[in-house]
Each structure stands twice: as structure tokens, then as C-alpha cells.
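One structure is given here, and the rest of the page talks about it.
Just one protein chain is left out here, and the rest sit where they should.
A, B and C are the chain letters, set down in written order, and residue numbers restart from 1 in every chain.
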């Protein structure tokens, strides 16, 4: 995949491109069909000094597609903080790399496969997992975990079941087979995704710090080697498809669907890591979107060199493939490498052992041109730097989202707490996602110590006492109501989930899913979310080290809710010192850390408001970054010093939902001491979604010390209940058994999916 | 104890089982690539979990025809212990070392979770450290764990005390509700006639240290240490 | 009913089977494609109608028409 921010790329004038601007110019139809505008075509003529041939046109088209060029997003991506003391490689490489001590680095990235998954859910999701795995092991990391953030349409929509079944089976089918545990993610439903689901896949890997592999080629004359699967006519123009808006005739685009081969991917991982242990590789790049074109182009461009390819040597799966097809094929499970001279034999032996194709397909030159031969003729000759430098960049017009009024608790209907809780725990967004994660092998590799179902997943760094914590988060309804607050909140929620298991948050990857950047409202959402993310990342020293932008998530002109998914990664120095959400003992105090008495009950945009009152409105809860950090640092300290026996952050559904989740996870009841009848705005205090709060369980003997420690840190700590029994009790006489709650929480998704009609 | 772990293209629990073996028994295992044909000297051969050859065609089918499997069969005939876990169990049935076949889960979904098992016999080198009838908790992770054999074979397996583990409720009932995959008579693991070959779908190597959620899998490896020189 | 991958769609299983046959010493295998084969018993006695019914089943469920083709034979 391409890079998020390429600082080398000189911004071109900020002309907004669009139908209006181009209407007057006439360009050949083939140019329009390649998604290029008249001004972009003029640049091509300028660069080449002649008309491009079809293959060259295809190359420009994919390289300048939104997907590869980030032409609409670059300007805004620049505002994200991307550096930090521990950052080894930020955006611009295949994945981000962060130091975790002991000479090791954690390498991770998230990527979308939204459009392909909507068209063919199983293969779309599966190849999404395959692609993100390659981004990570290309850098020399052994993948240790996968996560997936899924957004489906309304459960009532006729396609939703089929999409859930296919996507989950596809993610499992691929991840299980390659033997990388799928340890976490999220899955929510909203009609805003009815015609355009989101499938965001994240991979985390571990590498030796001094053995990280990059894609910049060097060494004129060095051989370029192709390894992996053969090239077929898969996904030709997937990169431009991924950047084109959906419409009802997208059925016609179907032939571009690719089929994943996880078995080959597994072999490719092992073979690449085996070869990486030698000194044969100069540079390596996976063939992702735009296949051979972008991988070879990128290697040469980053190395400031040229490249020569001979397509007659490319392993081909189908007869009669044209140069155009070979250059643009998106067949999966392929890699391109530059080897040191004379090391071809070593490399060939490794790949032959793993029964993978291996072919020397070209060499590095000093021509600064990409020259491609096919059947003995030069079929492509494009200068590399001008193509990269002229890569379009747009300062698209944007319109700030109008703020919504704050919803006062008094105006929101109060429902008996237990009744409301029952509705919430069984609603699609809060219902247990066990049905999903049980289809994922989340334990393979033998290091998963924090399984799905908690705040962040925790996987040990193999053979060490350290562990990596991971979480994906975003609350699209907040982003829709207020992109800036929503952008902040997505980052702080990921940060909180890491803190809640006892990890020191390190850095984030993101996957920015939005509608069409050609619409000012959508650009406004994008700009707002990025500003919010940037604020939060800066305040929390939580830099963005990799990511991906997915625009044009719309159907028939309607955009999805803005969804900047954040993938947070943290480090646990001592894997014994961590926390889980499960209550572990009776008679402990449940303490609410953070927040304040005035600010507990933020109901605007809450799930309570939506699920109980049917209202999707109001300003989302504001994020106080200073308070957030202070509270999180306190909680992390409490976990590290073994002060607390369980911890959970508060998010969707608020306080009572979090209490219930802790009780269910530990199979241990709780009696709340807040919630006496007559308490004012009890519904707001129990279900409000004010930010910056955690629940911890603490032994009675340690309670005083904990409250004092919180006081010293300037953070409020309030006892809200005690653990014990097998019921959840709110005030007198209002209670429910854990067994009933569990049934409500567990049953929704399996029951929903039981009606699926799927061909096995 | 000299243990070998066979590695096929697509195996992915090879490292996990080697780690557990060494952690529990103190003996390191040797990883053996499927193209090798000499297993002389090993008294325990483990066919690990994973997706050998992608589980394409039928799980375990292509691996069962690897060169190394001929050697595994002959070592088994010579009395060496052979342990097939998950995909390894599928390979052993395909290779004819164990009767029956593993079909698609009844629910047609991959399932990864802890299950409870009843130790049906402690009279084997793999299970002697468990109590007869003991209920243990071990994870499963498979798409094709639905054990099938014809009625005669099933009767024989029970008559000869060759059913090693059955899926059961936490209270020890081997009933339909406790059956995660549709296996006939809740069978989770079986022995060969000579009792030196065990195939099971659950992953004992994933429950061999407290940090992973439990230690109920250790008994299997401890039994082997006790049984082997 | 035969459900097969459309020409040009990658068939990882077929590819792997081909490799396995070669390893077993079968020479001269130029290609393997794997598909599904379904036998459906219908109450419907009119072959025409039965075929139409099954075609509808294929479109809705049995075949993934994004990547697969299907062919129907009506027996007795």
C-alpha cells in the first residue's frame, strides 16, 4: 500500500478539481474512464511530452488515484503528529514502527477493504486481512495479532445478515489459516452503512529493531525479484474502484473481485522471514493496490533510481495477458524485492523450499525512468520523479459541521434503570460479539493473555515478559454530530482501552473512512475529525505512525457517517502487572475514577438517548484532554502497583453498562450504592457517556490509600458499589440476576444470525 | 524423551506445542520438516495443529501423503508415541493411523473457545496423569472437528476403551448441549488399538500455563514424560 | 447442480491439489479446478419447473454469482 504522508511530494497548486472545472475541456473517453481529469491528463502530456499509451495511462491512473496518491487528504494528514521519542518509522513506510525496548519494535497498520467486502463479503474481507498482513511482514515483522473494526448497516436491512456472515467468515477463514490470532476489534450497526459497510483490518507484528526492512531501492544493477503467487487478471483497477463511489450498477464492476489464498500467504510469511534472516535483501515491497506498478514504482522512487522490468518473466496464471493487465493486476500474495548482487541463489532456494514462485523480473537502473518491456518491446517508459512530484494535491473546499445543542438531562425521559440496562445490553451495538470472535482463532501462537471481550486485547511478546495491548475504536455518532470532538474521542477511547489493561499507550494507526471528498460537508467532517485527532494525539503524546484513507464511501449520493477508526497500541512492561474487566473477588469496592459531579450525565448522542428514547441528537460528550491524561496516568499507576483487581473504562452506554460488563465477565454481582430512589437525574448518572472515566475494583483494605492517591493526582475517586452475590442491584428492590443479564447480552447476535441463509 | 514436531507447509501450532512440551517436560522438541524421511530415535512424534496445505480438498488429506507420514506410520507400528492435535488428528485419520474421519462442524462455523472434556480413560500413556472421569477445560479451534465413524467402529472404540476424551458439560455430562461440533457420541479424542497413537481436536498446548487461562492441558504432556524413558 | 469458479478466478484449492498430485508422482496433470456438486431432491415432478426452481436457488443461495457459475441437470 501507499503511504499516508509523503513529505517529499511537493504540493501542487490547490486547484479544486471537479466536474464543473472540467466540463469545458474535452479529453478522450478512455481518460475519463480511468478516473483522470482533464487537468491531470494535461500534466501527463506535459511529463511525457507525448500521448501515453494505454498501459502508461493505466499507470498514471492508479498512481494518481485517491487511493494511492492521497490527493484530497494530504493537506489534512499533515496536521497529525507523527513523531515521538519511540517512533522508528512513521507514515511513509508500509507500516509504522515503534521501539518497545530490548532491541525490538512493534510494527502495525490498519487498512480498509470496504468496497470489495460489500461486493463479495467473504473474499473482500479475507483479502483485506491478507493485504494488511503483508504490509507488516514486508517490514520484517512476524505478525502477532490481527484486529478488525466492522460497521454494518441496520440489522433490519435485507443485506446485513449476509454481509455479517460473509465478512466474519472471510476474516476468520484467512486469519485462522495463516495462524495469526485475531484478538479484537469492534462491530456496530447503523443504517448509515446500509449501502456501504466498513471493514477495517489491522495487523500488529514484532521485529528486531535493527532488522526492519524498507522499500527504498538501492544499488544500480541489483536484481528485482518477484515472489509468491502467479499473476492473473484479478482486481484490475481495484485501486480506482476503491476510490469510486458506489451506485446501484456497481454489480457491473464485479469482475474485479479477488480471491485470497491464505495458505500461500502463510508460506510467503515464512519464506520472507526466513530470507530476511540472511543478508540477501536490499529492499522489499508487497504488491498491494495497483500491484506491480506501484510496488516497483515506489521502490525506485524512494531510492531515487530507475527500474527496468521484463514482463515476459513475470509468473502468469492465465494465457495472453497484456502488459496493461500484468502491470495493473492486483493478484494477491505477491512481493517484489531488490536483492544484493549474487544472492539470487540463496533467495531462490528459500522460495522453492516453500513452493512459491520466484522470478528475476528486472533490475535497478540509474535512468530514473520506469521502463517496461513485453514481448521484446518497450511498452512503458515514464520518468519517475516527475510522476511523483506532479502527483495531484487538492485543497478541497470544506464546510464545517454545524454544532448541535447540548441535550439537558431533564429533557430526557427517565426509565427504570434495570429496564434500561436490559434494553441496552441487548441492543446490537452493545450485545456481546462472542459469536464473531469465536469464529476467529484468537489463541494460536500461544501468547494471547488478554482474549477478546475486554477493553484491549493483550498478546505477549514471544519469549519475553512484555506484552502488547491493542484496541480499535471510533464512535461515529459523535463524529457525525461534531467531527472535532468525535475525532478527539476516538483517540482517547483507544488510549483509555489501553490504559484500562495496564498498558503504556505507544502510538496509533488510523483508517479514515469518509464519503466523497468532492462534497464540502464531507471534507468538513474530514478536516474536523483530523483536527480533533491531532489535538488528542498531541496532548496524549500518542503519535500516528501509519494509516489509510478511504473516501467515496457512499451509495447513491448518501455518505456514511464519518468514521475515523483508531487502532491504538500500547506496551505492558511486565505482563503479570495488568488488569482485566472481570471482577475477581467479593466484598470489594467498585470505584469510579475521573469525571466530576457536575459532568457525569452527558446524555447527548448517548446510546441511552438513541436506544431508549429513539433520539439521535445533541452535542456529543466533550473531551477534556488534560483531565483525560491525568486520569489515565493515575489508573495506569494503580494497575502497575497492583492496587486494583479489575479495571474497565466507561464508554458506550455509560456507568451501568460498564458495571454490568465487569460483573458478567467475572460472574460476580454488584450492589450499587448510588441510585437510591429520588436521586436527581439518576438516568443521566447511570447512562450518560461523559468521557475520561474508569471503574476499578479494590480490596476494602486498600480503599483509603487509593482514594488518597487519586486525591493527590487531582482526580475524583468515588465509591459507587460493592462486589458480591450473583445479582446486579441498583437501589432497593431493583435488581436482576447475572444469568438473565448474560442471556440478554449473549443472545442477540446468535439469534439474529440464526436466520441467515448462507451457502456453506 | 526425544520428541519431534512435524512441520507441514501450513502447520501453525508447531511452535505452540513445542513451547508447551518444553515448558512442561523440560525436554526441547525437534522441528522436523515434512520432506524429511528419517524419524529414527524419536519416541514421541507430534503432528501439530494448523492448516497443512491450507486444508484444501479435505483437511489433512494432502499432508497425509507427505513423505514424512510414511515414516510416522512405520514409527507408530514400531511402538513410538504419536500425538495428533487438531489438524494433526485429521492427518492421522487421513493417513489411516486412526479410524473415522473429521467432517465439517455441524454449525458450519469455525469455533474457537474453551470446552470441558471428560477424560474417558486414564489407561493410556497420554492420559495416565488424569483421573478417570476427570473434567478438564481445554480450548478448541477448528472448522472440521465433527468426528464420524460408522456404528460398528464407534461401538468398538468404546468397547476397547479407546475413546480418550469426550465433550461434556462442566458437570461432566456428555450430552448434546455440550457437543460443540456435532461429533458422534461427543468424541473429542481417540486412541489406536495399541494405545500409542492419540488424536484429539482440543489443544492441550494452549492450556499449559496459568497466563493462558489454565493448566488443564499439562496432564497430557506430564503423562508422556511419565510413560517415556 | 454443479457450481464452479468462473474462468479466470483464482482457485487456490485446485492449485494445491495439482501440486499434491505432482508430489504423489502423477505426471501430466495440466490443471485442476475444484467446484461444488449438490444433489437436491425436489417434490416437484415437472422437470421444467424443477429446473426453474433450482436455478432460482442457485441465484439466491447455492452459487456465489460474483465468482461462480452454475449448471443444472435434472435427473429423475
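Here, a contact is a pair of C-beta atoms (placed from the backbone, for glycine too) under 8 Å apart; a residue touches a chain by one contact, two chains touch by 3 or more.
Keep in mind it's a predicted model, so treat the numbers as computed, not measured.
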Of B:65, B:113 or B:185, the residue that touches the missing chain is B:65
Across C:6, C:36 or C:51, the one contacting the chain not displayed is C:36
Note that chain B touches the absent chain at residues 57-58, 61-62, 65, 93-94, 99-101, 103-106, 108, 146, 148-150, 182
Touching the unshown chain, chain C contributes residues 2-4, 14, 17, 20-21, 24, 26-44, 53, 56-57, 60-62
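Heads up, the rule we're going with is that only the chains that are shown with their structure count from here on.
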Separation of the C-alpha centres, chain B versus chain C, in whole Å, is 33
Taking each chain's mean CA coordinate, chain A and chain C are separated, in whole Å, by 36
Touching two or more other chains in chain A are residues 261, 263-264, 355
Multi-partner residues in chain B (2 or more other chains touched) are 53-54, 56
